[in-house]
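Removed from the display is one protein chain of the complex; every other protein chain stays in position.
As written, the chains take the letters A and B, and residue 1 is the first residue of each chain.
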Amino acid sequence: MNLTLKIWRQANAAAKGNMETYPISDVSPDMSFLEMMDVLNEELMAKGIDPVAFDHDCREGVCGMCSMFINGEAHGPDRLVTTCQLHMRKFNDGDTITIEPFRANAFPVIKDLTVDRSAFDRIQQAGGFVSVNTSGNTQDANSIPIDKHDADKAFDAATCIGCGACVASCKNASAMLFVSAKVSQYALLPQGKIEATDRVLNMVKQMDDEGFGNCTNTGACEVECPKGISLENIARMNREYYSASIEG
Amino acid sequence: MAKLDSKIPKGPLSDKWTNHKSKINLVSPANKRQIDVIVVGTGLAGASASATLAELGYNVKTFCFQDSPRRAHSIAAQGGINAAKNYQGDGDSTYRLFYDTIKGGDYRSRESNVHRLAEVSTNIIDQCVAQGVPFARDYGGLLDNRSFGGVLVSRTFYAKGQTGQQLLLGAYSAMNRQIGRGKIKMYNRHEMMDLVVVDGKARGIITRNLVDGKLERHSAHAVVIASGGYGNVFFLSTNAMGSNTSAGWKIHKKGAHFANPCFTQIHPTCIPVSGDHQSKLTLMSESLRNDGRIWVPKKLEDAKAIREGNLKPTDLAEADRDYYLERRYPAFGNLVPRDVASRAAKERCDTGFGVNRTGEAVYLDFAAAVIRYGKEQAHIKGLNEEDEVLVKNLGQEVVRSKYGNLFQMYEKIVDQNPYETPMMIYPAVHYTMGGVWVDYNLMTSIPGCFAIGEANFSDHGANRLGASALMQGLADGYFVLPYTMGDYLSDDIRTGTIPIDSPEFEAAEKDVKNQLDGFINNKGIHSVDYYHRKLGKIMWDKCGMSRNEKGLKEAMLEIKALREDFYKNVNVPGSQNEFNEQLAKAGRVADFLELGELFAKDALERTESCGGHFREESQTPEGEALRDDENFTFVSAWEYNGEPADAVLRKEELKYEEIEVKTRSYK
Partner (left out) sequence: MISSSIARKLAMALSGVFLVLFLGQHFTINMTSVISEKTFNSISHFMGTNPLVQFVLQPILIFGVLFHFIMGFVLEIKNRKSRPIKYTTFNGAANASWVSRNMILSGIVILSFLGLHFYDFWLPEINHKYIEFLPENPDRYHEELVHKFHDPRKVILYSVSFFFLALHLYHGFASSFQTVGVNNKFSKSIKLFTIAFSIVVPLGFVFIAVFHHLNG
């Protein structure tokens, strides 16, 4: 396949960026999108052009590091995959592909397609945990039975990989799906319920302070989420938030 | 360097850890506030250690090269985590877990460490549940278990196919709590460039901020290396792209012994390489071998026709298929351990029976399972068991419910429907049992420098059992290191903050800067990846699933030559003081180019076959691995001495007091 790539180039956070066009030929349909980018970078370096910086690590869809906005969608046109799992067979010979970084006020660009998602870490630090020390004499793991349905729902919420596709896809750059996934996981488990009030208030406050937008229930996040995290979690977080606010 | 002292406590095996914990020195809570600890890496071991040390009161500085601690590659572990809880009442015990692990490691691991691992395994599950890790549960609300290869009980706890992710996010959450409290200072996108040793003790590290390229000095009273394994020395592996050996290799060059580098686990069920563009390999869970049958064509001409696309596997008659594992190992069949299954696949492909374009793949076929399950379902539902279409549909439903997510992943990558045509699989480098040598306290041969998790060598011997890596990472980080480190640090309560302007820090930073300058100013002709791929090919061809003296000797020479060429001709674009992925990669590949040679040297010296290490010279007449307990019941700890080829071998003899050393047989 021969393709035309339009890629956002930005030397560093302070620099002004712009879209650059690069042709690429002999792309194999079996390549993953990132392998295609590897080939492009080898070609650019051979020509003395600075390679395109992009985040990636596990390349099997679970670390959440890869983060490209391809043809107007987070992680490209395929569903339930991250960019590293997107294969070139999803494109056609002669296509023009635009590649941009995940854009949000809270995700400043570091270089080219690499963005800073540490806002997500700070939200987790505000309350995304259970306050239990490591001691070696915590109570036995089976001492509190947990309804299988709740455990399964908690697991589904916990599969969030923190990639930021929800923020990138949302027209408002809202982080509600990400935050609600963590709030839901703990809200559904007895271990998490003890701190539920403070957790949801603190995490939502941090989310707002980071400059993410408001949720307007368009549902784009759920569609683009590579792990299929459900909007149900946002509704649950809203409930948690209301009851926490009433309790103070 | 002094003689190797593993510091194994005296007394009966089952009391060693308890007695040791009771007797070692502690640091008072007030004094812990005066002590700084550096942790490099945020996988299961690094994250759990950081969190626990901070909970205890130490000032922790944690470093990772990724953009967040949550990205560490522990996140990709699929299957589960072992623990001797015996919730299923099937006869499990601490001793049985200990025994299985030693035997699985082909009697090349340290008995006392493995027993301690089995002892603390139960605490891990308690701790993780308390943190809100959503393990799989049954309808009664209690924890569920599954069974894994090489054992006779169900002791594996799991969270669907994402156990590693859930455990890592649990440890990450524990870290976040401490970061929020200010007890952990987290440095994302920072790479450790070197260890700083002052008066013979590890006192800090030099890091490079990957965002702006600045070199930084960080001091501490102890340094913990939790940077994972070195599987990426093969270029293609199931490791993450960024996984590297640099932290471990740098401390090796500063005096830490490197143990058993040739012990590498090659996992039999990975998706095969599709072409030269391949950047990494994807694992398909071991659980698939429960229902899949592995085969290649019986006739060479059929294999050739399949490779050329002139014959479909489904058209090949049953009589023309060679179910080679069932043929060679009738007792265990398709469920032989990982090392055995991998070697058998390689043997078939080397003889010309490989089935994909590259000739490096075998079939993993679910057709028989589909029919078996389909007939069963038809019988249960009172339907016609002779209706082939119906049976196939019913059977596929059962297979989908068991392995649906894996089949979907396969289809995304290969673009073939594994329900209709057999999967193609091939072995791939997965885990490294070898690593930095540590004593019983997890301290390396440099005082004050510790190594935990996959980065150390201690618990898995020559072969790791499934679901044991997660157990070891968390055991080291949550329950072992936080205790044993206190013993060392108790001497440091009056030391005060370590200054970063000492000549040792100056010198270390200067060395790092010189290396980086060298890369940038080299202006060579080949990219970093060019060398990494070449190294990977040498390693795979000559230090891979089977090794021989000639190949290993060639490998040593070729790697050395490649390294020299690398320093002469590598091209690293851009500059030092910017976000420069190529520069970061260059440093990592430089270390792989040294480690690779030591790897080959270690494999060359160990003329026996054991676990993942198969020497062609040491096999039974049937072609099975032949261990040499008389001459090789030891850990090879390599002391740095300039060139990797000149490394000095220090032996730690392995003594088995509670276990009878036997031959592994799966016939």
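Convention: a contact is a pair of C-beta atoms (placed from the backbone, for glycine too) under 8 Å apart; a residue touches a chain by one contact, two chains touch by 3 or more.
Bear in mind that the values here come from a model prediction, so they are computed numbers and not experimental data.
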Chains in view that touch the one left out, judged over the entire complex: A
Touching the absent chain when the full complex is considered, from A:Glu35, A:Asp112 or A:Glu224: A:Glu224
For chain A, the residues touching the chain missing from this view: 6, 19, 69, 71-73, 77, 98, 100, 103-106, 169, 171-174, 176, 204-205, 207-208, 211-220, 223-224, 231-232, 234-239, 241-242, 245
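In this section, only the chains that are shown with their structure count from here on.
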For chain A paired with chain B, centre-to-centre distance based on mean C-alpha positions, whole Å: 26
Residue ranges of chain B in contact with chain A within the complex: 48, 51-52, 55, 66-73, 75-76, 85, 87, 120, 123, 125-132, 134-143, 159-160, 162, 165-166, 169, 172-174, 176-177, 179-180, 186, 188, 211, 238, 240-242, 274-275, 277-280, 282-283, 409, 412-413, 415, 478-479, 482, 527, 529, 571, 573-574, 578-579, 581-582
Contact footprint of chain B on chain A as seen in their complex: 11-12, 28-32, 34-36, 38-39, 42, 45-46, 48, 50-51, 53, 55-65, 78, 81, 85, 87, 89, 110-111, 114, 116-118, 120-121, 124-126, 128-134, 136-142, 145-148, 151-152, 154-155, 158-159, 161-162, 185-186, 189, 191-192
